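Worksheet: the structure to be examined is printed underneath.
Removed from the display is one protein chain of the complex; every other protein chain stays in position.
Our next item is subunit A:
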Amino acid sequence: MEYLPNILFTIALIVGIGFFARNVRKLSRNIKLGKNVDVSNDRPQRWKNMAKIALGQTKMVVRPIAGLMHIIVYVGFVIINLEVLEIILDGILGTHRVFAPLGALYDFLIGSFEVLAFMVIIAVVIFWVRRNIIKLKRFIKPEMEGWPKKDGNMILYIELVLMFLFLTMNATDFQLQQMDVAHYTKAGAFPISQFIAPLFENMSASNLILVERTAWWLHILGILAFLNYLYYSKHLHILLAFPNTYYGKLKPQGQFNNVEAVTNEVKLMMDPSADPFAAPVEDAPDPEKFGASDVMDLNWVQLLNAYTCTECGRCTSECPANQTGKKLSPRKIMMDTRDRLEDVGKNIDANKGTFVPDGKQLLGDYISHEELWACTTCNACVEACPVSIDPLSIIMEMRRFLVMEQSAAPTELNNMMSNIENNGAPWPYNQMDRLNWVNE
């Protein structure tokens, strides 16, 4: 039975990572429900954007407090992974502090992990206070009620618990080292946990080992659980921020795509040699749907956007429509898209791999016309997003559907459009009068 812990550990690891892999597969399948879009251009610029925005956090610091706290948690997270690597090796091999032979470097590493863990605790507490006590405006919008709010807090609690477990583990380890207990190599520096260590001062070695092992196990099991929680949470952004910034928009923000299917039809319409009465070709593919009414009509980058959204609300707090009390919230557009995509994914799972229409769609059942028509296309949301999400592109696709497939634009806009069609201007003036301004 000597190897029981190693075996249990290895099983836990395989199960944890296995579940995670399953979720990743589901995630990628759902994203691929989107239409194809060519994002293979300008790779160097894309890498640069990813390095700057995701790795370098350049957009986070636009808001200095949140930005600084975020960087601490982010660096803490990255660095702590070194510690996790040691834990995994120890767990599989049955060793303890397998990197200890690194000597002074090891002491330094453990010491800095502790300092970071402490800073993370402070940052998490500040985050919690901003969400729950100060109630920053952008965290209490209607779309944040229920799960999104719980999810936000849950992550903070998990991080807090993980950090405390890490420090407890070290504190008891430190005590055991002092007592020269076998297996507990004298290694590491404990700038933070030395202050918790006195709590365990009068404990027997066996109790200390019990506490140390419990903390160690809970720490690693917690991390595995957290890994699997990601898929169900806005916290997925810690992974997806990287591809998302890579695939983010490179063109000027004002440049909207020209719908190719429309170009073909317009060319045909304007071509004097085309026969307008030509019979439709047999077995021609279904005419393409213009715009988007459901998630499958969006492209996969837009769906990736939806999974990457961290619900931070920076977009919404910059949105002029939202600031003036309109229903539109770009964050809600992203959350709705993700919710719908998840529902579609579950539908596919339940129906052996094919989507069975459920009488619902993104447009109307999740996002209302009112929200869509309130957008000024000002790009403030796109500019504000710290992970290069483009809520505006989704709004535009749905407007296209409303106008081109359903002729469901507000009346005033229909008037404006028929003016353009008839007079070449949004107002009902004669095109021949276009030069009158010169002589007025």
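To be clear about the criterion, a residue touches a chain if its C-beta (ideal position, glycine included) is under 8 Å from a C-beta of that chain, and two chains touch if they have at least 3 such contacts; residues count from 1.
One rule holds for everything that comes next: contacts and distances are computed from a predicted model.
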{"item": "Chain not displayed: protein name in its UniProt record (\"(Fe-S)-binding protein\", \"glycine dehydrogenase (aminomethyl-transferring)\", \"CoB--CoM heterodisulfide reductase\" or \"Cytochrome c domain-containing protein\")", "value": "\"CoB--CoM heterodisulfide reductase\""}
{"item": "Hidden partner chain, touching residue among A:133, A:269 or A:356", "value": "A:269"}
{"item": "Which of A:190, A:246, A:290 or A:366 contacts the chain that the document leaves out", "value": "A:290"}
{"item": "Where the unshown chain meets subunit A, residue by residue", "value": "251-259, 262-263, 265-267, 269-270, 290-291, 318, 320-321, 323-328, 370, 373-380, 383, 396, 398-404, 409-410, 412-413, 415-417, 420-421, 424-427, 429, 431-438, 440"}
